[in-house]
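Excluded from the complex is one protein chain; the other protein chains are retained at their positions.
Chain lettering (A, B and C) follows the sequence in which the chains are written, and residue indices restart at 1 in each chain.
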Amino acid sequence: MDLGISDRVRPLRDAVRQMVREEIMPLDVEYHHEVGKHPDGRFAFTDRQNEIREGLKAKARERGLWNFWLTDSERGYGLSTVEYAYLAEEMGWCTLAAEVFNCSAPDTGNMEVLERYGAQEHKDEWLGDLLEGKIRSAFLMTEPDVASSDATNLEFSAVKDGDEWVFNGEKYWSSGAGDPRCAVYILMARTAPRDGDVPRHSQHSMFAIPANLPGVTVLRAMEVFGNDDAPHGHMHIRFENVRVPASALLLGEGRGFEVSQGRLGPGRIHHCMRSVGQAERALELMCKRSVSRTAFGRPLAKLGANYDIIAECRIKIEQSRLLCLKAAWMMDDCIAKGGDLRPAQPWISQIKVAAPNMALHVIDEAMQMHGGVGVSQDTPLAAMYAGMRTLRFADGPDAVHRMQVARKELRGYTNQSVK
Amino acid sequence: MDLGISDRVRPLRDAVRQMVREEIMPLDVEYHHEVGKHPDGRFAFTDRQNEIREGLKAKARERGLWNFWLTDSERGYGLSTVEYAYLAEEMGWCTLAAEVFNCSAPDTGNMEVLERYGAQEHKDEWLGDLLEGKIRSAFLMTEPDVASSDATNLEFSAVKDGDEWVFNGEKYWSSGAGDPRCAVYILMARTAPRDGDVPRHSQHSMFAIPANLPGVTVLRAMEVFGNDDAPHGHMHIRFENVRVPASALLLGEGRGFEVSQGRLGPGRIHHCMRSVGQAERALELMCKRSVSRTAFGRPLAKLGANYDIIAECRIKIEQSRLLCLKAAWMMDDCIAKGGDLRPAQPWISQIKVAAPNMALHVIDEAMQMHGGVGVSQDTPLAAMYAGMRTLRFADGPDAVHRMQVARKELRGYTNQSVK
Amino acid sequence: MDLGISDRVRPLRDAVRQMVREEIMPLDVEYHHEVGKHPDGRFAFTDRQNEIREGLKAKARERGLWNFWLTDSERGYGLSTVEYAYLAEEMGWCTLAAEVFNCSAPDTGNMEVLERYGAQEHKDEWLGDLLEGKIRSAFLMTEPDVASSDATNLEFSAVKDGDEWVFNGEKYWSSGAGDPRCAVYILMARTAPRDGDVPRHSQHSMFAIPANLPGVTVLRAMEVFGNDDAPHGHMHIRFENVRVPASALLLGEGRGFEVSQGRLGPGRIHHCMRSVGQAERALELMCKRSVSRTAFGRPLAKLGANYDIIAECRIKIEQSRLLCLKAAWMMDDCIAKGGDLRPAQPWISQIKVAAPNMALHVIDEAMQMHGGVGVSQDTPLAAMYAGMRTLRFADGPDAVHRMQVARKELRGYTNQSVK
Partner (left out) sequence: MDLGISDRVRPLRDAVRQMVREEIMPLDVEYHHEVGKHPDGRFAFTDRQNEIREGLKAKARERGLWNFWLTDSERGYGLSTVEYAYLAEEMGWCTLAAEVFNCSAPDTGNMEVLERYGAQEHKDEWLGDLLEGKIRSAFLMTEPDVASSDATNLEFSAVKDGDEWVFNGEKYWSSGAGDPRCAVYILMARTAPRDGDVPRHSQHSMFAIPANLPGVTVLRAMEVFGNDDAPHGHMHIRFENVRVPASALLLGEGRGFEVSQGRLGPGRIHHCMRSVGQAERALELMCKRSVSRTAFGRPLAKLGANYDIIAECRIKIEQSRLLCLKAAWMMDDCIAKGGDLRPAQPWISQIKVAAPNMALHVIDEAMQMHGGVGVSQDTPLAAMYAGMRTLRFADGPDAVHRMQVARKELRGYTNQSVK
């Protein structure tokens, strides 16, 4: 169980780290300050944004720092999940980084879906452009009217009508759907009635559809702590009698959960390792502040509980990173053993609980060490906190993941699964 | 030690509660949505805002629900701190409420300062208008370049030059200084050098000055989790050779800490009781959500740890409220015994730590119960969280208040105070 | 809502405090060291123990410090629950104290049961002697074979046979049943079958019976962290065809829960206030240690997080004490309003969770401040911890009390009670 950084990845990690800290982070603040300066509003890019982003992407691609997430494809590095995890951590240091290396959510997950379950026409239409970073995508899952943490609740409807599917309903928290470059939606819809004969986990199907069909209305951007995350955006979208050809269906009718599980596992690991990176950045900010400010005649570091606070943050970070790497290793191991990912699931649930909570703790302590500045625009901490806070719901709230972990734990003690 | 609601205050509390929940809260959202719609930008009020706010204020005043905070004046109700605390809790339910009853920070504290330490000319110029809700005020304490948690660090300078004081330096987190109605600053400045003969706590003085003097530049609004809190604003202000007459000095040269202590005690109690009110509102939202959403076939309330979470929130709220009331009672007791507020200080430090942390816990759990909606614009929770988070630094960070509590505790066990 | 100490109780509190700290605590250690020195073993008293205990009791009684708990009787002080709470706190400082004042569990609760529900023959036989401290009693509720946290599970059986009841079954954690002076058991038994027509909360009845009937076997003492708490003892007792006359039944068949609720409410408040007393003692020990030991060149108090730890303990203690007093006040208020105690129940559940957890926290921190000595026989902390730990199960585990609090909280939001 080698959780260390491999010789193959170490130079990649170093190159990514250097580019993130020396080239991307200095531009990240400016990039985000441009939001809203375009005459069309917040959901459009200014020329300066395009210049920054595409310039960085070009450099990254030129250096071969591109599409690392392609874990099992001939077109990528063929990195293992553990190897990729080390890169994801580096990309967690600032929000723009992941996209620069074409490794950002939700595109990586969507590309995997298209690669694995897409028809050739889907690959031709979208996969190539996504791999080149020319277009972006969104994943439409969560719905406003039901507790989406239990995805069997989803009510957005797809009805077969001849050679077409007809969509009706609303989705929200559709991350990335605000981006003007967003060209494709991966979308989960109910294709069998709730109370019919179809088993609960076979009532939904997954589709790949163009982003701008007639009948689609983007109602608004959901805000996170008041921030609309423009132009990426977590959009609230209404579908009224939207028609797509039968070929939009992925994998098969009623197999939506199968696609979704395959999609979410690696994505959660990436999220969690980026959380570890954010926590490291927060701890760095905390430490720097603690040695550079003086109160009551001593540097903050030496006052009160600050040593203990710093030490606890370090301990929590290390524990979370190791657990993420273990979960990544479990996934690699599952793949090596034939691809049944179920043994890795409880590990992914574990990190999904552990990593964001750890990162929130570290960021919060870093804020406290800074005083008022810690929640202001003068540090990235408040934005980090707000973003990280959403991870405790996104891809399943803590409670659902804890339930999965507990069920697995108890399975050994009961003849029949305790549900 | 009667911590209950008095017969005198009960009808006031009921009237305030009813007005907050039935009249103010329904308009609060609209009021805040108006921000930024004025052609002059975010730091100006639209006509609709003025209409809403002044309409509510007029109603409140008409009903005699006005200036409750005037605890010991003939012009007010002469409420005790305990009595006022019950009203402050109600006003915590929405951000606009306190101002409607002319009980909002920083005005109440500033009015107390003017009442107690102001010359007649200060009272004539500002106190009357403040008491009538015609103008607003700001309190300028925190500085960007020093750890202001140790206020002896403050470096903003006031130098006597003939009959005038000359101010130079920067202040930030000057709450309320963004409001176009803000007419007066209460300001703390260094009037003796750090390394001279003057004792550390006598190096600063307090001043009352007009808000718009030549040489004053409002540089920017500090943001809290990305929110500039316009038009109230927590402003960053630069003073360059700003001149005021000698009479601007309050109480006496070198007595800034004396004024500040008198000012901060009641203000902290008000803040903490408003925190209790916010926590109650968050718990209400949490409970409503928990019984109205269904997942895995049961209402959220019945899933997993939710009963325990709700119960813990209730227990924490009750404990904090009682501690706040006890602190308020201690302050009343000090006043009754002649006015030395020192016995009440450790109690105020205790609630200053306990209440905001409790409220943050409750709000955070309420967010989690809501899923993504909990951090979005569809509930007030994220804004509540952001605002509450600042209370862990404002008026002294947790660590400083814990230090005060510990010193008091240890005093009994050492001959000489352990510092 | 006067939660302060009344003028009537202040001198009593002072007298109790002085006697506890100056007379009882110095003998408490010796008293407990005598355990096991009697030739009959650990469940017998040595002469020295009798001398110490009866000597102290005689002094207490002489000074009128006796039977404070008799809240509503003509024979007692007629103290309110709030008033008594202040005395209970003082008695929490050492284990022997409560008995010295004839205020110890489980006698106080059992005496209340006999007073309120007992026939005259019960009062004649036991109540007088209990009130005079001549005999002791036990309360037999918990059973080894069922989850007794849900008392409807209890299976110990009482069957009517002519003019007699016949008992069969086992009880354990019968506190006080080890004491050689224990003369009477208050006992809960199932008198209706689990699956019959009788409602779940009417299937049990309460009895008062002599302690040493034929067919009763005391199997063993339950240990708490290895301590058998001899000679008081938490006994495991078997009943085989034990016969008692019909008159042993209290209140009425099927009304066991009614008796038990009336009994447990005040007892929980007493327990919780004694917990507050224990926490105060632990904090005192912690503070003394922190100023008397030096490491790394400074007193422990000034090292690392110790100020924060001390402050947090103080804050937690104050909050818990106030909540206990509020619960006591609610009980008094219920009594004043006619005796329906239901409005007080959620408050009692709140403190039942809050106070022992608080005390455990404080004791644990005190242990840590002491290093190894903190868990050794050289301080009372480990014994305090062990005893306090049981309070998180006794009279209902935390989880059950949280459930009660949550149900009450949610009742306002649902038409039908959420169970």
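The definition used in the following text is that contacts are C-beta pairs under 8 Å (C-beta built on N, C-alpha and C of every residue); 3 or more make two chains touch, one makes a residue touch a chain.
Just so it is clear, the model here is predicted, and its values are computed rather than measured.
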item: Among A:Val35, A:Leu264, A:Ala328 or A:Ala399, the residue in touch with the chain that has been omitted; value: A:Ala399
item: Residue, one of C:Ser6, C:Ser157 or C:Gln368, that touches the chain absent here; value: C:Gln368
item: Hidden partner chain, residues of chain B it touches; value: 304-305, 307-308
item: Residues in chain A touching the chain absent from view; value: 1-5, 283, 287-288, 290-291, 299, 301-302, 306-308, 310-312, 314-315, 318-320, 322-323, 326, 349-350, 353-354, 399, 401-407, 409-410, 412-414, 418
item: Positions on chain C contacted by the hidden chain, ascending; value: 142, 144, 147-150, 153, 172-173, 222-227, 234, 293-296, 300, 303-306, 367-368, 371-377, 382-383, 385-386, 389-390, 392-394, 397-399, 402-403
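Going forward, only the chains that are shown with their structure count from here on.
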item: Chain separated most widely from chain C, comparing mean CA positions; value: A
item: Chain copies touching (chain A, chain B) - same or different residues, decided at half shared; value: same
item: Centre distance in Å when chain A and chain C are each reduced to the mean of their C-alpha atoms; value: 53
item: Chain centre separation (chain B, chain C; CA means) in Å; value: 43
item: Distance from the mean Cα position of chain B to that of chain A, given in whole angstrom; value: 38
item: Where chain C touches two or more other chains at once, by residue number; value: 307-308
